[in-house]
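Sharing a structure here in structure tokens format.
As you look at this complex, bear in mind that one protein chain is not there, while each of the others sits in place.
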Amino acid sequence: MAFFKLLRQSPLSARIGLAMILINIAAAIFVPVIAPYSETEIVGDIWLTASKDHLLGTDHLGRDMFTRLLYGARNTIAIAFITTLLSFLVGTICGFFAATLGGWTDLTLSRIIDILMAFPTLIFALMVLSVTGTSIIALIFVIALLDSTRVYRLSRAVAMDIEVMEFVEAAKLRGERIWWLMRHEILPNAMPPLVAEFGLRFCFIFLFIAALSFLGLGIQPPTADWGGMVRENAGAITFGIFTALWPAGAIAFLTVGVNLIVDWFLHIASGLKD
Amino acid sequence: MEKLLTIKNLQIEGFSNEKWMPIVNGINLTLDRGEVLGLIGESGAGKSTIGLAAMGYTRQGCRIASGSIVFDGMELVGAPKELKRKIRGTRIAYVAQSAAASFNPAHRLIKQYAEAPIQHGLMSFAEAEKKAIDIYQRLLLPDPERIGYRYPHQVSGGQLQRAMVAMAMACQPDIIVFDEPTTALDVTTQIEVLAAIKHITEQFDMAAIYISHDLAVVAQLADRIMVLRYGNLVEEGDARELLDNPKEEYTRQLLSVRTFRKHSDQNDNDRNVILKVQNVSASYTGKEMVLEDINLKIRRGRTVALVGESGSGKSTLARVITGLLPPLQGKTIFDGKELPPALKSRDRESLRQMQMIYQMPDTAINPRHKVRKIIGRPLSFYFGMSGKEREDRIIDLLEKIELSEKYIDRYPAELSGGEKQRICIARALAANPNLIICDEVTSALDQLVAEEILKLLQRLQNDLGVSYLFITHDLATVKAISDEIVVMLQGKIVEQGEKQEILTPPHHEYTELLLSSVPEMDPDWLDNLLAERQAVQAT
Partner (left out) sequence: MDSLGTMVAKRVAFGLLTLIIISLLIFLGVELLPGDVAEAILGQSALPETVEAFRRELKLNLPPHIRYFTWLGDFFQGDFGTSLANGRPIADLIGWRFANTMFLATVAALIAVPVSIILGILAALYRNSLFDRIISMVTLSTISFPEFFVAYILIALLSVQLIIFPSISNINEQMSLLEKIHAIFLPCMTLTLVVVAHMMRQTRAAIINIMASPFIEMARLKGIKRMRIIVLHAFPNALSPVINVVAINLAYLVVGVVVVEVVFVYPGLGQLLVDSVSKRDIPVVQASGLIFASVYIGLNLLADVLSIISNPRLRNPR
């Protein structure tokens, strides 16, 4: 109810963003129904131009680009989403603990995070992947762990702002335990900034995985994923075959959509404050 | 003769909830040379908006919808920007509430003083500097020769406020708009700034618009007073006449607040003690003492007021009593039992018996909880109540704080400031406490609302026999509600005793200073006080 009311007041940009996201989600869910071919099926010559049979042409092995793009949506979005969830779970719990307990817990956690954050994420990920090898599980855990440092920073800062409010002190004086404080006093008030941050982190992780796949170090073929598909077809660009731009554009399409929503959300979240 | 400033039928609108809403409704105002006009009203009365509009300025999100503002023959509504810019700072100047925020932290005071006269081409820096020193001297700033060469964060709050008054004087404007210039200050500091403002407006025969929510403060300075409410004029008149003989009910209410007095019998010294604080010393860093050797007692069903200015340690004492800050020395004895110093080691029962109410009702209740959860949580937490029993008790508590049953499903955002504070009181009552610590519970509220809250607290005490520890900097509140008074200064208790005893002379030196600094409605109060203090100094 409240959501639809909010939606009715939303600006055009946010509605466009929402539509963009919905298209992607629909594609990811209904791939088997929509997709004309199977994920790794070779259906024709390589780098065919768009036609009635192959809406977006074929790729470097002669697979249908449109089909690959749909499967790519499912794989890429799912992995990015799971990674973001994991990152948030770790980041917010640690951040809330640090803010509520304070003292040594906060100091130790924050120092460790400071050091982890002083290390550029991409370089860190590359080094870890060089050791662990590239598997999807390793990818998810490494990225979630690295990214949870940013979530930690934000959720700690937000929780600190809430923690100094008197209603939290009142709950402490009542004798409430830490889980209650975190669940009932802090979390509901931290939701707006955290939701916006979830969108931003999702974009970042999504782009990050795409970049790793593009470098050949992320999701491995023959699994369809957008970053990898750009890499596979990039060589043809210099010959005037722009197949690689489809998956690259798809990545941009989704992240622009998410960013439009986040922008609107940040706007109302800041507007509600005053 | 033409008036210096004439505002006619001024309508100002503010943008909220996606539409323009009126903030100021058809206000008419005139100001003569050398006249001081007081604008008085509670929050949301539109007084600051009018003050700024007199300079042809509106804040972001506001606009002048209609009306005219004529300053010295010039129409400011719709005037070109350049004209307004040339008037501002030279002919009309502004003094804001918070000097700390209104001075640019990157520049020295004197540079900011001299900026307007130099930029408007009135003086060279050397001339401005000479004048600044003269004005600093007149405003009794310490070390006037050099204070200008400090940065804003290097001088104290009261001094900075006076430096801002000096800055407004830099071009000898025709009008100064004072926007609550003393609201953020302690009473003893407020006197200095008030005296400075009075002195300077009289000496230079300047016109001024003085904006305040405190009628007693305005009474000291204004020749004429306008009372505003919700953007409308309530009443206007000569200051003395309006104070002596208010025509409107609202003005009368504003004047009559603070008349509420508690009648306490003094002969109940033998009643048993609920809270005893013994030899408490505390510190945040372990080095500088914030509290030193504090001893105090609170008896059942009585109210002890803890008075002091900012930094006196009164809130710290509350933190020690509640266990948020374990003291370095001393103990807290509650109902005959010594409480563990740290909150963590106190049992639920002793936590239940001592409750707290805060200054800011906005931040004291969780904005994401409904009233049901705010009041209901202590009921289930301490008494294990649930279902119908809990619901009935919540409604019962709402009744006690004079709110109807339909409030149960509301969020704090749907309540007014006074209603929120009532909810806080209900939350404290839900625990059936023996002692409630009230930390500045009325200072964030408008006068009339604050009065209602005090009355409610008093009624509850009569009905339930609960004791209050009332922490406040406002002596009017103290006079109204306390049985006993404890005066604190720099972490120490300077005087304590029965209310009558403390309030009748002879006082301790500091108590005297505090008591005498509270503005009274009498327009001659400030002059008399300053004359008195001078006389004392002379002898």
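For this structure, a couple of remarks:
We just call them A and B in the order they show up, numbering each chain from 1.
The criterion applied here is as follows: contacts are C-beta pairs under 8 Å (C-beta built on N, C-alpha and C of every residue); 3 or more make two chains touch, one makes a residue touch a chain.
Here the structure is a predicted model, which is why all the values come from computation and not from measurement.
Among the residues A:61, A:101 or A:126, only A:126 touches the chain that is left out of the figure. Within the complete assembly, A:214 is the residue of A:71, A:96, A:167 or A:214 that touches the hidden chain. Contact with the omitted chain, checked across B:101, B:140, B:413 or B:531, is made by B:101. Interface residues of chain B with the unshown chain, by the touch rule above, are 52, 55, 57, 59-60, 84-90, 93-94, 96, 98, 101-107, 115-116, 119-120, 151, 153-154, 167.
Where chain A meets the missing chain, the touching residues are 13, 114-115, 118-123, 126-132, 203, 207, 210-211, 214-217, 227, 230, 234, 237-238, 240, 242, 244-245, 248-249, 251-252, 255-256, 258-260, 263.
Here is the rule we use: only the chains that are shown with their structure count from here on.
For the pair chain A and chain B, the distance between mean C-alpha positions equals 48 Å.
Against chain A, the residues of chain B that register as touching in their complex are 18, 322-324, 343, 346, 348, 351, 354-356, 358-360, 363-369, 377-378, 381-382, 427, 431. By the touch criterion given at the top, residues 9, 165-167, 169-170, 172-176, 184-185, 188-189 of chain A touch chain B in their complex.
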